[in-house]
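The complex appears here minus one protein chain, its other protein chains still in place.
For reference, chains read A, B, C and D in written order, and residue numbers begin at 1 within each chain.
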Amino acid sequence: MSQTAAILDNYAGESPGLIANLARFLNAGALAGTGKLVILPVDQGVEHGPGASFAPNPDGYDPAYHVQLAIDGGLSGFACPLGMMEVCAPLALDRVPRLLKLNSATVLTKVQDQSIMASPRDALRLGCQGIGLTIYPGADKFEEMLEEARELVAEARALSLPTFIWAYPRGGTLTKDGETALDVSAYAAYVAASVGAHVIKLKPPTAHIELTNAGPAYADWAPNSTLPERIAHIRQAAYAGRRIVIFSGGARKDDAALLEEVAAIHQGGGFGSIIGRNVFQRPRAEALALIGKIIAIYAAS
Amino acid sequence: MSQTAAILDNYAGESPGLIANLARFLNAGALAGTGKLVILPVDQGVEHGPGASFAPNPDGYDPAYHVQLAIDGGLSGFACPLGMMEVCAPLALDRVPRLLKLNSATVLTKVQDQSIMASPRDALRLGCQGIGLTIYPGADKFEEMLEEARELVAEARALSLPTFIWAYPRGGTLTKDGETALDVSAYAAYVAASVGAHVIKLKPPTAHIELTNAGPAYADWAPNSTLPERIAHIRQAAYAGRRIVIFSGGARKDDAALLEEVAAIHQGGGFGSIIGRNVFQRPRAEALALIGKIIAIYAAS
Amino acid sequence: MSQTAAILDNYAGESPGLIANLARFLNAGALAGTGKLVILPVDQGVEHGPGASFAPNPDGYDPAYHVQLAIDGGLSGFACPLGMMEVCAPLALDRVPRLLKLNSATVLTKVQDQSIMASPRDALRLGCQGIGLTIYPGADKFEEMLEEARELVAEARALSLPTFIWAYPRGGTLTKDGETALDVSAYAAYVAASVGAHVIKLKPPTAHIELTNAGPAYADWAPNSTLPERIAHIRQAAYAGRRIVIFSGGARKDDAALLEEVAAIHQGGGFGSIIGRNVFQRPRAEALALIGKIIAIYAAS
Amino acid sequence: MSQTAAILDNYAGESPGLIANLARFLNAGALAGTGKLVILPVDQGVEHGPGASFAPNPDGYDPAYHVQLAIDGGLSGFACPLGMMEVCAPLALDRVPRLLKLNSATVLTKVQDQSIMASPRDALRLGCQGIGLTIYPGADKFEEMLEEARELVAEARALSLPTFIWAYPRGGTLTKDGETALDVSAYAAYVAASVGAHVIKLKPPTAHIELTNAGPAYADWAPNSTLPERIAHIRQAAYAGRRIVIFSGGARKDDAALLEEVAAIHQGGGFGSIIGRNVFQRPRAEALALIGKIIAIYAAS
Partner (left out) sequence: MSQTAAILDNYAGESPGLIANLARFLNAGALAGTGKLVILPVDQGVEHGPGASFAPNPDGYDPAYHVQLAIDGGLSGFACPLGMMEVCAPLALDRVPRLLKLNSATVLTKVQDQSIMASPRDALRLGCQGIGLTIYPGADKFEEMLEEARELVAEARALSLPTFIWAYPRGGTLTKDGETALDVSAYAAYVAASVGAHVIKLKPPTAHIELTNAGPAYADWAPNSTLPERIAHIRQAAYAGRRIVIFSGGARKDDAALLEEVAAIHQGGGFGSIIGRNVFQRPRAEALALIGKIIAIYAAS
């Protein structure tokens, strides 16, 4: 488990309890000890609605389905909001590390903000090993979201729970392309790390450069031609590799494209993937098969 | 009481104290042990005004009238706001399980929000077995309401009190038809469950589909042709039947229509009804007779 | 003192300490034991300005003048804001029950809100037996006012102090006539009771019906032809007589009109009067004479 | 020291500790025991800027200069904001009573509000005998300022510290003349007393009458023809002389006018002066000479 130890060295200032919880994710499932993570997040029922999320595979209406999938698939972790976790916790116990997603938004309102729907203490009560939070860098409420994030990170730390931050730029003066632009993504990762994230979740960055004031730097040296190169730059922006960054799978896509993206993340030095709809919107057997392929990519050296 | 036990299995992560309080409702009155609930809510005096609520049957101006009706009718529970409960509590003691409705709105103002008018600690002080809360999914203040709900759910849980959430979509970009649309109702139930509701109260859903972004899911598979089918879908959206969902009676209507609706809820797998004006806006003898018919429907297997 | 005991039965759920404090008002002065209250409120200095309030009788600039008037007049209670009470408390000690008026507005600003200028703990410190609060049903800030009221009621209850709520509809979509309309007054009394008021203060209601949505109820049955009938309806709306409702005297008027109004309140079953300017804006001897006549009306059976 | 004792009788409800601190001001310096106060406030550096305040006499840039001036001039007290007091406290120790001015505004922004820049606990830590607060009666934020004042007064009282309120009407619908109008000044003094001020600071009132709704009272009886008459009316409005009211000196003016104003304040029964720029914007020797003349006026019976 040398990869785990090397990664944890970068969190040397944290308490043994928090480091042990972070180690649970790195030492769980099929990728244990490789320094790579594959996590199943199921917050789409709140974010997009239950029908939009689970109608393609109605087994997914049952919270128990997902946590069992994470266990059986040998995943590194499982994440969901409060109500679902209250169903899943007695079923999962210690068979898969779990993140309680503390805040969520719905498509019912257009406000670019997240509602805090659970507390770090709920995570502790439900036997989770970490908390998850979303921030929207660039949004009109970004300042408030950062201050909330600071408070939740501090509260979680006091309970020895690491924080995983979903950093999803949007809103304000950002263009739609800017939401996944390389420079914006690097900035989002940097700010998430700065507010104390232990693990950062981003969408895979595109080659687009958004910020004109960031222009000079990226004009001289823009590492944006290939996805592995862009992933490597994000890793650099996340304290030169000292903070774990994992990448989301996004909306349902064909398997070849998904696996190619995963391979590029691995090649660029990304720490793993957090993939929801691409996994749970298909029958269980197909889902387990896909998970197996993703794990195989990250397990290769 | 096997139905009670089967239902309570879905709340396995809660404290014995909270489960015991939830069991009080399931094991009370004429429907004890059937897994079905019929509850009398009397918050209309605040929501619509005392004259609009009680002039049809002036006995209703007296809080004591209602709690006695719930006791004599063999109901599963009784719900009302703070001031009324302060009158009712010494009269009811343990003869009917009671919910303190913590927040309320009035028609005196047009703001789509609820004022918090009591605390979970008031519920404990008054011998109640649970708290009631209203949220307005889709409203401009929905994010704040969710955060308030989270705090009250947590505070109630710390006192071993379960939370019943009235999920009433309205406001924002929702159309009037959208307030009871099947997709919006399912979404509302899902979000209420996600913030930690133990029991969810909805209006019976219509066949209307509101959300264009939820379209694909419901386009392929819209279980909306009959009320039982729609009720079954709501049950599915509430964690595949793992969370209790009950349905309101709405404005005064003729008895045949009301009883037909109740039968459809029962047929679709709904867990019961929460009926106010249809009961208390008629003389006591007639009210008891109607309650008897509703109970008879749910008592049938 | 059988009237006192009968009234206090309706507060059976409260602590002996709170009931004892409420009993202090019912058992004080010339109306002790009759179940009726006449209270002197002196918050007009803040609400309308010292000149507008006290120039007609400059003795009134001195807080000590008023509390002595309440004692010498055999009144049931005395109410004023913090600063005045700080002067009056060492002078009154236990010679007249006292309410600390916690919130106030000024005519210096046009905002329809009240500033909280004292706390329930101040009431305890100053030897008061209750707190007073104003709410504005219908105002744009009504929701916030209700939530503040809830907190202050709870805080006062924890100190065994009963709460007297001044329910003064205004603002929002209410017309000027609507502020004292019978339906709006009944609604205001009901909401004040619902948030936990032990005693409610209203202006005498007029025959006007304001709310169109309350129309059907009041269309069928509008008890609004005489003031005693209207008072009786307010009593009904206040939990069928289970909550004490007293009525204000309003702006200075001629004595005959005032005494006629008091007689109508008594005839309709009102619990008493709370009269300020009509009392303190005249010389002391005349004020005592008027108080004597008001008391005589309520003392008659 | 009979004047001190007579004044303190009006604060009989306060703790011995608070009364002792208030007595410190009344028993300090050249006016000890006369019932009169002359206080040096130095908050102009924050309110108007250091250059605008201290360039006329650059010795004033040093906080130590001012507190030494207060000591050497035999003043009753010294007031300044936090940072200055942190320099002055170790120098003054118990040689002059001191007020910590808790809130301040700057001319850098146009908002009619004050920022709270220190706490009552800071006053205790720095050995002060009281706190100072500014409120703006009539301003758009007046309600919030009153609520903040209430909290700070309560917090200071819990530490046995009296509160001095700077009551400076402005903003909202007030005209410029209205800011020092007799009726508005009397109202401001009354509200400051009502929120619990122990000492009130006003600007000397003019003969202008501002409030139309206060018109009748002042129409019948307007004590506004001379400054002593107006001062006497302010004293009346401040609970018939039961609360100490002192008057500010305002912007730099010629000495004759200033001393004439002081004499009028004394003649009208005012309790003293609080004079800053007229003192510290001249050389030390001249400042001490002027202080001597002011003290001599108040010392005369």
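In the analysis below, a residue touches a chain if its C-beta (ideal position, glycine included) is under 8 Å from a C-beta of that chain, and two chains touch if they have at least 3 such contacts.
What you see is a predicted model; the values in this text were computed from it and never measured.
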{"item": "Interface partners of the hidden chain - shown chains only, full complex considered", "value": "A, D"}
{"item": "Residue of A:D62, A:E86, A:D122 or A:D183 in touch with the missing chain, whole complex considered", "value": "A:D183"}
{"item": "Given D:A70, D:A89, D:A240 or D:L290, the one touching the chain that is not displayed", "value": "D:A89"}
{"item": "Touching residues on chain D - with respect to the absent chain", "value": "45-46, 48-56, 58, 61-63, 81-84, 86-87, 89-90, 104-111, 113-119, 121-122, 126"}
{"item": "Chain A residues that touch the omitted chain in the full complex", "value": "10-14, 137-140, 142-144, 146-147, 150, 154, 169, 172-174, 183-184, 186-187, 190-191, 193-197, 211, 213-214, 216-218, 220-221, 236-237, 239-240, 242-243"}
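Here is the rule we go by: only the chains that are shown with their structure count from here on.
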{"item": "C-alpha-based rotation, chain A on chain C, 0 to 180 degrees, nearest 5", "value": "145"}
{"item": "Same-residue or different-residue interface between chain A and chain B, half as cut-off", "value": "different"}
{"item": "Intercentroid distance (Cα basis), chain D paired with chain B, Å", "value": "58"}
{"item": "Centroid distance [mean C-alpha coordinates] between chain B and chain A, Å", "value": "36"}
{"item": "Contacts with 2+ other chains: residues of chain C", "value": "none"}
{"item": "Pairwise touch network: line, ring, star, complete, or other", "value": "line"}
{"item": "All pairs of touching chains, each written as two labels joined by a dash", "value": "A-B, B-C, C-D"}
